[in-house]
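Below are the structure tokens for one structure; questions will follow.
Note that one protein chain of the assembly has been removed; the remaining protein chains are unaltered in position.
On to subunit A.
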Amino acid sequence: MWSLSRQTYFKPQNEHIELHRKRHGQRLDHHERKRKKESREAHERSHKARKMIGLKAKLYHKQRHSEKIQMKKTLKMHEQRKTKQKNDDKTPEGAVPAYLLDREGQSRAKILSNMIKQKRKEKAGKWEVPLPKVRAQGETEVLKVIRTGKRQKKAWKRMVTKVCFVGDNFTRKPPKYERFIRPMGLRFKKAHVTHPELKATFCLPILGVKKNPSSPLYTTLGVITKGTVIEVNVSELGLVTQGGKVIWGKYAQVTNNPENDGCINAVLLV
């Protein structure tokens, strides 16, 4: 049966490619060509790797490097399977080499005295923080001079150039009198806090800035730089004290430069 229209072309439907292959087979030299093409691949890849230049080459080499590492690992795994290995699990926990057999383990007294020392440290306010030493930020770095006045001669205003936190109930002072300008674009409310043991990161609202290591002025202003200790709302995590009370605020220390990254990353202080 043929149709009346002039153009009677074949409209491929569903699996027409596979059907064609089933009915007509493939080219007579198909397998030969396929084999040759696959064997040429190694040469072409090496030619490409040698001749590429520029950014493209950097990206390609990086990717290729990681591929090769994977290949090496797999090969090594296969090799390990073939050879016999020393079984390390047989040595029990706490086993001590011969020359240490005479020493005794830590006594209970030592444990108690350690506890007392820690309590004293906490009282003194000396915290064990992930970043003990941070680069101090000078005033010219953090505060920018804003010139005002009819002839732009007065230079008593300052604008904060780093990320800062202002509370919920914050209202500016009248613009004529405010000395420190904290621009809205640089105000952040949330921080990405990582729990060091769980290794999980949560986006938690900031409650306040506890201490800025560079200067107490920054602490009062709420400036957040690297190394600042902030207080975050951890009610999300559902932590409970031994007494049964729900913990909803904890301290965290900022680990990145927020003004460069656009976000505040912090590590929870447990």
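The working rule: a residue touches a chain if its C-beta (ideal position, glycine included) is under 8 Å from a C-beta of that chain, and two chains touch if they have at least 3 such contacts; residues count from 1.
Just so it is clear, contacts and distances are computed from a predicted model.
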* To do: Just go with whichever of "Nucleolar GTP-binding protein 1", "Histidine-containing phosphotransfer protein", "Ciliary neurotrophic factor" or "Glutathione S-transferase kappa" UniProt uses as the name of the absent chain.
  => "Nucleolar GTP-binding protein 1"
* To do: Using the definition of touch stated at the top, determine which of A:161, A:201, A:219 or A:233 touches the missing chain.
  => A:161
* Structure fact -> Cross-chain touch to the chain not pictured, restricted to A:13, A:169 or A:242, is A:13
* On subunit A, what residues meet the omitted chain? -> 1-4, 8, 11-16, 19, 22, 53-55, 144, 161, 183, 185-186, 257, 259-263
